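For this view, one protein chain was removed and the others were kept in their places.
After this line comes chain A, so read on.
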Amino acid sequence: MTEVVDLAELASTAGLEQELGRLAKRHGIIRTRQLNGQETWTVLGAALTRELLSDPRLSNDVHTHAPHGALVPGMAVMLLEQDDPDHARHRRLVSAAFASRAVRQLEPRIAEITDQLLDKLGDRGTADFIEEFTYPMPLEVICELLGVPAEDRDPFRQWAMDISAAPSLEAMQSAAAELFGYCIGLIGAKRERPTEDLLSELIAARFEDGSALSDEELSSFAAVLLIAGHDTVTNLLANALHDLLAHPEQLAALRADPSLVGAAVEEALRFRGSAMTTVNRVALEDVEAGGVVIRKGELVRFLLNAANRDPEVREDPHAFDLGRATAQHLSFGVGPHFCLGQRLARQEATIALTEILRRFGTLELAVPAEEVRWLPSDAIRGLVELPLRYER
């Protein structure tokens, strides 16, 4: 149990999830090293993940209780770094925008954005699908939803990359600072001149007691949505395409019966979810779990891609199989911090996969499978690029 696993190093291989499944079989919880060099407890087992993610003895408010474990030191992040009752209060205020009805209304626009981007691919025959599609599609969706002007969107990709897969802690923090700075300016502009979008709505929103969100809360929320709302979908879509192509019999089944797309999205999420690890929690008291004692003040995070391959709860966990009775995967987290945007993410993925497969009767990797490169990140799971050969 003294072994410390370096996740970022493991992550640059396609076999990461297999290795995690093996580890999860032996240990419910291990020690891993984070990007900034500090060690944390990391939960691998599915049962333990479900149990501990709703345990109030583990706090998300690292800002107060363990500032060194904060996502962005110096600024508490709305929702993700809040505990109840504050968390539930804030989440109630924003949840209508991500409810089923609101998300269904976005469908035609998501389809339109999808069409426009795929039209641009034309007949070139090969393209990096991340660059040309899986990155711009969800970014456009979330920027439109929030009200980020089109001309401001260029730096987002670098910020997102640096925040989730930074080469160093400094790069991550400076990207976060730039993003927050941008969001503060945007909130100021919308306060003066409200537009028809989610940010303007949130500026006008009031809690039950009549109070409003502060500028700091608003900008931290905007920043979280801008990053969590596109980077995760970008990588999930690319992972899904990659894994479907790597399992031609499953791809053929999906082509033969497009109504399987929902199952394909869920299996892609389970097989290689894009939000590989949760944010840090901090123990508010000593917690006994999985045969270890997490001491008060220690950090804990959850490796969802391990839990999803835990052989304890999943038959043949390393098989990519659309036919599996979808025992709930954990890729959107569990409990109070269960992903706010999961309906939107599922809808984007469903529309995109359906349309890509409908358009391109031929779709294959344009490089040998072993040349595909994975992001060396311990937080986000995804590809550096996805060069595909396509034909109508």
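The working rule: a contact is a pair of C-beta atoms (placed from the backbone, for glycine too) under 8 Å apart; a residue touches a chain by one contact, two chains touch by 3 or more; residues count from 1.
Quick note on the criterion: contacts and distances are computed from a predicted model.
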item	value
Options "Glutathione S-transferase family protein", "Maltose/maltodextrin import ATP-binding protein MalK", "Ferredoxin" or "Iron-sulfur cluster assembly scaffold protein IscU": UniProt name of the undisplayed chain	"Ferredoxin"
Full-complex contact with the absent chain, from A:Val4, A:Ala99 or A:Ala252	A:Ala99
Residue, one of A:Gly290, A:Pro336 or A:Pro387, that touches the chain absent here	A:Pro336
Among A:Asp6, A:Glu39 or A:Asp84, the residue in touch with the chain that has been omitted	A:Asp84
Absent chain, residues of chain A that touch it	50, 53-56, 84-85, 87-88, 91-92, 95, 99-100, 328, 334-338, 340
